[in-house]
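Let me begin by handing over the structure; questions about it come next.
Note that one protein chain is taken out, while the other chains of the complex remain in position.
What follows is chain A.
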Amino acid sequence: MDIKKETIASLHDKLVNKDVTAEELANDAINKINANEKKLNTFITVNDKAPEAAKKIDEDGIKGPLSGIPIAFKDNIVTNGIKTTAASKILYNFMPVYSATVLEKLEAAGAVDIGKTNLDEFAMGSSTETSYFDTTVNPWDLSRVPGGSSGGSAAAVAAGEVVAALGTDTGGSIRQPAAFNGIFGIKPTYGRVSRWGVIAFASSLDQVGVLSKRVEDSATVLSAMAGHDDHDSTSSEKPVPDYRADLSKDMSGVKIAVPKEFWHEGTHPEVLENVNKALDAYKKMGATVDEVSLPSLKHAVEVYYVLASSEASSNLQRYDGVRYGFRAKDVKNIKDLFVKSRSEGFGDEVKRRIMLGTFALSAGAYDAYFKKAAEVRTLFINEMNDVLKDYDLIMGPSTTTPAFKIGEKVDDPLAMYMNDILTIPANLAGLPAASVPAGLADGLPVGLQIIGRPFDEQSVFNAAYALQEENKFYEKIPTALKGED
């Protein structure tokens, strides 16, 4: 079966009509993953028990829309009894004894966990190149990165290994890989989805979301996993809509704001051309498009790298080689155990972030860096919310360029960080944001970014759906996979 041409709804129909069984779907997915793995390296661990779990679902009978549907999970989402590494040596052998709430909810809805996808170590990166388990490759061009940090999830969806995969997004880690792989990806409002069991990177920015070829599939998955969780006090008690049922491509009267600062000077001209084409399409559908200004945007990367690194340095203190994960050998005392386990267990990018964060939080630097960044964050949140008082959505490119070459930026952290400038704003302000395919630039996918009001994921889904139905980008097959099936 060619999963690239299927949706959750079409698979559901086939399951209900007994054209296929959940067990067959699980086996198909595993075969497809294994066949691609040498080329793409999308997974860290494939769940060998998936067909067994799927068989049980077949026996119990197909129920809701996700019943029997294979879904992939980024490997920073803990899964009871399945190795969870965060793509780090320091967790290379970590076997969780409980599952994340998102996984429990999706499994309760009948979804089948097909395995754990590759990512940048601890989700720190924009290319999947910092993974301890080697980089994932972009199915549109095998010499290019799939983006990151949810690069494994994005490439797995683009390659038709699964219809949907979960990712996490701290500064663009769902939207940027979605854009690079020509698929849809949504980071919900901060607090929409429980973070319980998601390996923490930056707790005031992290959020779990979905990547899928079709907008409607992410809508189905998000409704199933969103909502309050007693284990996460930042998860919202607001009721969760049925995003899929309420999906509408009616854009008449929708007010779209386009920040002029998103038209970044370094942005690839063909990226802008595709984004402008999408905005024209919305105008034709009856939406209005106005230019606005977000003057603090130029400081977004600075704010983000201070705050995210500070939170990371605190969150990653727990990795000390004592209770789980990698433990260094030949140590003299407990302090030596901490230092050696951390120094040998963390990769360079993670160490850089821990160092940056420790510096920003240290006596003497705290006020000028950590507190200052938190203040500028407030200014930035106010600017975003002011725009959203008058407009329904903010739009712009998801990234400044299409997928870059493997190795191009990995030794230049600053260039890699600047890459996040367009996706960071939604995380700093906690807003829902998605990337939807807008077209091709030099044969590589370009994403349109759609940012909405807090807890108005529906408007984000709707706008993405309207563009999807207009350009039907999902019919395109990733270049490097052509002639395969």
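As a working rule, contacts are C-beta pairs under 8 Å (C-beta built on N, C-alpha and C of every residue); 3 or more make two chains touch, one makes a residue touch a chain; residues count from 1.
Just so we're on the same page, contacts and distances are computed from a predicted model.
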(request) Write down which listed name, "NADH-quinone oxidoreductase subunit N", "Carbohydrate ABC transporter permease", "Peptidase M48-like protein" or "Aspartyl/glutamyl-tRNA(Asn/Gln) amidotransferase subunit C", is the UniProt protein name of the chain that is not shown. (result) "Aspartyl/glutamyl-tRNA(Asn/Gln) amidotransferase subunit C"
(request) Could you tell me which of A:Asn27, A:Thr45 or A:Ser204 touches the chain that is not displayed? (result) A:Ser204
(request) Quick one: say which of A:Asn27, A:Thr234, A:Thr288 or A:Thr479 touches the chain that got left out. (result) A:Thr234
(request) Looking beyond the chains shown, say which of A:Tyr369, A:Phe404 or A:Tyr474 touches the absent one. (result) A:Tyr369
(message) Under the stated touch rule, tell me which residues of chain A contact the chain that is not displayed.
(response) 93-95, 97-98, 190-191, 204-205, 230, 233-237, 296, 299, 301-303, 305-306, 313, 317, 320-327, 331-340, 342-343, 346, 351-352, 354-356, 358-360, 362, 368-369, 371-379, 381, 413-414, 417, 430
